[in-house]
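All protein chains but one are shown at their positions in the complex.
Moving on, here comes chain A:
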Amino acid sequence: MSRQGNRGTEGKKMNSELFTLTYGALVTQLCKDYENDEEVNKQLDKMGYNMGVRLIEDFLARSSVGRCHDFRETADVIAKVAFKMYLGITPSVTNWSPAGDEFSLILESNPLVDFVELPDNHNGLIYSNLLCGVLRGALEMVQMAVDVKFAQDTLRGDNVTEIRMKFIKRIEENIPVGDE
C-alpha cells in the first residue's frame, strides 16, 4: 500500500490539469473580486487552510504514516509522502536552521503553475499561496502551529520554488479550531 506506483505521464498530467485549471480560474476570480494582491494572497491562504484541515484526515486515512516524533520526521513525511500523494512531486528538504525548527521545501517544478504567467500588474501576488494555507491547516490538526511562506517562486523569476516552514509551537489538544 505504501508503494506509490509510477504513473504514465499521460494519466498524471490529465488529472492535475483539472486541478490546475480550476485553481487558475479561481485565482483569476479572486483577482477580479479584490483590489489588491495582498487580499488575494490572504484569501488563498484562508482557503488553503480550510482545505488543509480536511485534507489531513484524507491523508492519514490513506497513508500508513504514524505519529511523527519530531519536526524532521514531519518534514520528510510532508515532502516524500504528502506531496507525492497529492501533487505527484517530491520536493527536497533542505536549509535546516541550527535549532532544527525551520526548513525549506524546494520544488523543482510546481504543478499549480502549469500554463501560468503572471501579468505585470500583479507583482505582489503569491500565486500558489494556497499551498501555504494547506500545510498550515493540516499541521494544526496534528497539534503543530507552523508558519509557512514562499521564499522563492518560479513565477516571479526565481529558479526554483522554495517554501519555508517554521515550527512555532505545539498546540494543546483542547483548543477548538474552526474554519477561518
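Following the convention adopted for this analysis, a residue touches a chain if its C-beta (ideal position, glycine included) is under 8 Å from a C-beta of that chain, and two chains touch if they have at least 3 such contacts; residues count from 1.
Note that in this section contacts and distances are computed from a predicted model.
Participant: Looking only at the UniProt record of the hidden chain, which name from "BHLH domain-containing protein", "Glutamyl-tRNA(Gln) amidotransferase subunit C, mitochondrial", "S1 motif domain-containing protein" or "Trafficking protein particle complex subunit 6b-like isoform X1" is the right one?
Facilitator: "Trafficking protein particle complex subunit 6b-like isoform X1"
Participant: Have a look at A:Met47, A:Cys132 or A:Val146 and name the one touching the chain we're not showing.
Facilitator: A:Met47
Participant: Give me the chain A residues in contact with the hidden chain, please.
Facilitator: So the residues of chain A touching the unseen chain are 1, 3-5, 7, 11-12, 14-19, 21-26, 29-30, 33, 43, 47, 50-51, 54-55, 58, 61-63, 84-88, 115, 130.
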